[in-house]
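This is the structure I want to talk about, given as structure tokens.
One protein chain is absent from this view; the other protein chains keep their places.
Chains: A, B and C, in written order; residue numbering restarts at 1 for each.
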Amino acid sequence: MTDHGDNQQGRNLTSAYLSISGMAKAYRGTPALKSVDLDVNEGEFVALLGPSGCGKSTLLRLVAGLLEPDEGTITLADQRIGHLPAYKRDIGLVFQNYALFPHMTVARNVRFGLDMRNMPRAEAETRVADALALVKLEHLAARMPSELSGGQQQRVALARAIAIRPRLLLLDEPLSNLDAVLRASVRTELRELHARTGLTIVMVTHDQVEAMTMADRIAVMSDGEVLQHDTPQQIYEQPASDFVAKFVGTPPAAMLQVDRKIDGRFAVGDTIWSPSPELEAVLAPIQRVAVALGLRPDHLALTSADAPHALPATIRTVEYLGAERLVHVEAGGQMLVIRLSADEPVVTGAVGVAIVKSPPVFDLTTGLRLGRAG
Amino acid sequence: MARKSTFLLLTPGLFVTGAVFLSPFAFLALTSFWTQRPNSLLVDPAFTLVNYVRIATDMFFLRVLFHTIYLGVITVLVCLVLGLPIARWIARRAVVSRGILVVLIVTPMVSGAVVQTLGLVNLLSLLGVINGLLKQLGLIDRSIRFLGDELGVLIGLVQAFLPLMVLPLLNTMSKLPEDLESAARSLGAPAWRLWMLVILPLSMPGIIAGSVLVFFASVTSFVTPQILGQGRIQTFGTVMYQQSALVNDWPFASALAVTMMVLLGGLVLALRAIRQRLARRSNVAGAV
Amino acid sequence: MKNGLKSIALMGLGAALGSTSLMPAMAQDFSGQTLVVGVWGGDIERLLRENVIGPLEEETGANVELLLGGTGDRVAKIYAERANPTMDIAFLNIFEAPQALADGVVVAPDPDLQMYKDIWPGMNEGCYAMSLAALGIVYNKDEFESPPEWEDLWAPELQGRIALPPFPGSEANGILAIAGRLAGADEHDADASFDKLAELKPIPLTYTNLDELLLLTDAGEIAAAPIISGYAISGMENYENIGFSFPTDPGPVLTRDMLCLVANSPSPELAMLFAEKALGVVNQTAYANELYFGPTNSNVELEPAVSEMLIDTPEEVETLTELDWPYLIENRSAWTDRWNAEILAD
Partner (left out) sequence: MKLRRAAIDTVWIAWMAIGYIVVLMPIVVVFFASFSDGNTFRFPPSGFSLKWYQAAFESSEYRNALSVSLLVGILATLVSLTAGTLAAYALSRSTFRGKTMIETLLLAPLALPHIVWAIGLLQIYAWLSIGGTLLGLVLAHAALTLPFAVRIMLSTFSQLDKTLQDAATTLGASPMRVVVHIVLPLIWPGVLTSALFTFLTSFNEVTVSVLIAGSRYLTYPVRLYSELRSQGIDPTTIAISAMLVAMIIVFALIGERFLNWSRRV
């Protein structure tokens, strides 16, 4: 695995709207970010995705200027902004807890940034109205934040950040404080807003569904590093490491360890297994004693135990999801998940699992993707 | 925050505390190793331990010290016994009356020591309200002496410092999760066991904070024992005043002060150790 | 106490004489200057304002500020500030004054000054003598048929009803010395003095203010207490049931209030003018008439009724008990401990 994202090759320094390079930050000697590079194009919606503690929020705060980096540079619209104090950066930030000023009305909250820019009153009022209209909250302008629901507060925070016409909009876990129903609708609203305003947005989230559904590109982070920065499709289909494969997708990819015997045959656990010719072609050039296959449900199909190239397996549980079912099976002591449409009959007892699509192959120890097709 | 601005922000406070408050103590610590010249009120600045030897060997001062601590402990206990039900009631039962109950209980903190002691004198003196009432009721012929008596001083100390106990207690007890009590009750715990097993242990941070405040205030207090004790009840505070302002033996008064501070300092360290232990055992946040 | 004829006219003359002696100094203008005087609050403060401060401010343009409190506070202050005093004049008591002089915190009285000479001879010990008083006995009239002697305080039926002043202080030292004398010794025999005084135990009250003592004595809660004459006599006017006794065996203990000029004080000239006025006839007459404090100024002449109530002549002073104050001061600290332990403790 390289320290840098997938997109390192062919990166054009001047073309990126937001360009972060060599960004490093440590708290009391513990590194939170280890030399991160990241480019965001103008008008793009990028999600920083990773588990808590991976450094994504630190990166966001560094961009906003709320933290000072130990090393690295930030360029925004061809201007180096690393030395600028946060209040001169023109970067809007929507906080996870919304951070609405409790002593100001909704309208005053939204107008705050404009007042700080000493904007004439009339113009500011228009902008406030526009921003509130954008989030459909015109009717609540005179309310105090404490009188609003969580979803309304979130939209006020959004309006407040947008009202200053930021050069960049940062969203810190924007949906995490909302209930499940609201979350889905806000997801769509944010997408629409992005489309309407054309803002460049960087969003931090730990929820891969949010990232996959909303972002143009996703930067998957772990342990202070960007593992992969790519479109949701690429991230899903071509994960750069087993971490990415396991972090993205519902359900996530299962890792199946495949050992290569001394005689060249393959084994899963104690079971000798002969992969399909297509898969064998992928595995053959890889000179490893053992590898891991990143198997998503759609890589697999349920067959009879004696079907050719099938892995003998036992069904453990079946999850009913309405339109489809997830079948959890055990093969060679490892768990796999297969997706079946709701009307497909489930075979009981001893079954076989067929790998119907070539899965990504990962190094067992480093977790890095192996033998990628050029 | 940048180190420099942190330091800048702390400077005025540290100046006031350091230069105005602590430097006199440094001066006193030094003075405590000096003596007064014979037949003079002037100080002889030559190092000697004679003041400390006097404190350590004179039964009178040891007794006063013991007595001061004893009064402090009794004050703490009485304040706890009176303060716990008040704090509990205000925290759980009082809704509308909360404000007024709190304000009335902290009145001594805002009305000033002299006025209160004055009131207590009028209340407790030989011709005061209590003796007057007892006489009117025909219960006594000659007045009972409260002033210059331990009981009078104790009443004064409790009166002055009960708020210092109630406030931290109230702080902690208001934060106790009600679910926990309901849970305990639903498990069949009677009221007294609820107190012993749930309320008191969880209120421990407030109890400790309040006890420390009350204890310190009472052992270092001066106006209350001075006026209510009428010279008969000696505490470290009154003896220090006597030695400094009346006898004018500042080196000795300083040595008394240093002794007291060392003792109190030791107590603080001991309490801190206990509190850390408690903190490790329970996760309920401390009050003060 | 009867000291010849007095008349309003004479008093007026005395006042006029007193002020003419100030004429040369008055020429000076002290506007904007401030004189700081440490003194007791209450009636003394009021009389000083009326008779000394008011006229002084008018004549000199200076501003006089009073620092009110007990002598202990003042001693603490002038000793602590001796390198850099803020007080110009401190009123001290009889035993503090010589000590303060010995320690160099006050200016020695100047025998060449007129105000020194006006004061009865031998009284300017340490500082200038301001007023005379005597430690006598305040008592409840129901308890005594005639004004009590010291010995009467030790009557068995009064045990537990004799109040005492706080120690250290001139009253407390005084009653201790009297106890010593009653025991056949004097203040130099500490054991005898303390043992005798301890016989009065338990002590129902250590009085710290006069009202408290007079009220309780009036009500009969306290039978009697040793107290300094001046205040007590003036305070008695409010109470029917109280008498004051000047005992004869031994005589009352002499006490004096002293007016001290603080060494190196900021405004010595003003302080001198203040002292002249305070020690002058007008003020001392007022002290005598209103507070029953005996004048030290030999020019003061009092009405017989007033004169009878106070100590105002050298002959009278002769009958008083004088104590060995330097010796008492020397033992102040040790005796404080003994007082705490042997007199106050139950």
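Heads up, the rule we're going with is that a contact is a pair of C-beta atoms (placed from the backbone, for glycine too) under 8 Å apart; a residue touches a chain by one contact, two chains touch by 3 or more.
Everything numeric here is computed off the predicted structure, so don't read it as measured data.
For the omitted chain, the shown partners it touches in the full complex are A, B, C. Summary of contacts with the chain left out: across A:25, A:56, A:160 or A:339, the touching residue is A:160. Although one chain is not displayed, subunit C still touches it through residues 34, 36-38, 40-43, 65-70, 73, 76-77, 80-87, 208-212, 215, 219, 231, 235, 238.
Seen from subunit A, the chain kept out of the figure touches residues 61, 64-66, 85-93, 95, 97, 99-103, 112-113, 116-117, 157, 160-161, 164.
One chain of the complex is left out; on subunit B, the residues touching it are 1, 3, 5-7, 9-10, 12-18, 20-25, 27-28, 31, 82-83, 85-86, 89, 99-100, 102-120, 122-123, 127-129, 131-133, 136, 155, 158-159, 162-163, 167, 170-171, 174, 191, 213, 216, 220, 222-223, 227, 236-237, 240-241, 244-245, 250, 253-254, 256-257, 260-261, 264, 268, 288.
Here is the rule we use: only the chains that are shown with their structure count from here on.
Every chain gets a centre from its CA atoms, and the centre nearest the mean of all protein CA atoms is that of B. When chain centres are defined as mean Cα coordinates, C lies farthest from subunit A. For the pair subunit B and subunit C, the distance between mean C-alpha positions equals 38 Å. Chain centres here are Cα averages; for subunit A and subunit B they lie 58 Å apart. Among the residues of subunit A, none is found touching two or more other chains. Looking at the complex, you find that subunit B touches subunit C at residues 36, 38-42, 58, 60, 121, 125-127, 142-143, 145, 147-148, 227, 230-232, 234, 239, 242-249, 252.
Of all residues in subunit C, only 72-73, 75-76, 79, 99-100, 102-103, 166-169, 203-208, 212, 215-216, 219, 221-222, 326, 329-330, 332-333, 336-337, 340-341, 344-346 touch subunit B in the complex they form.
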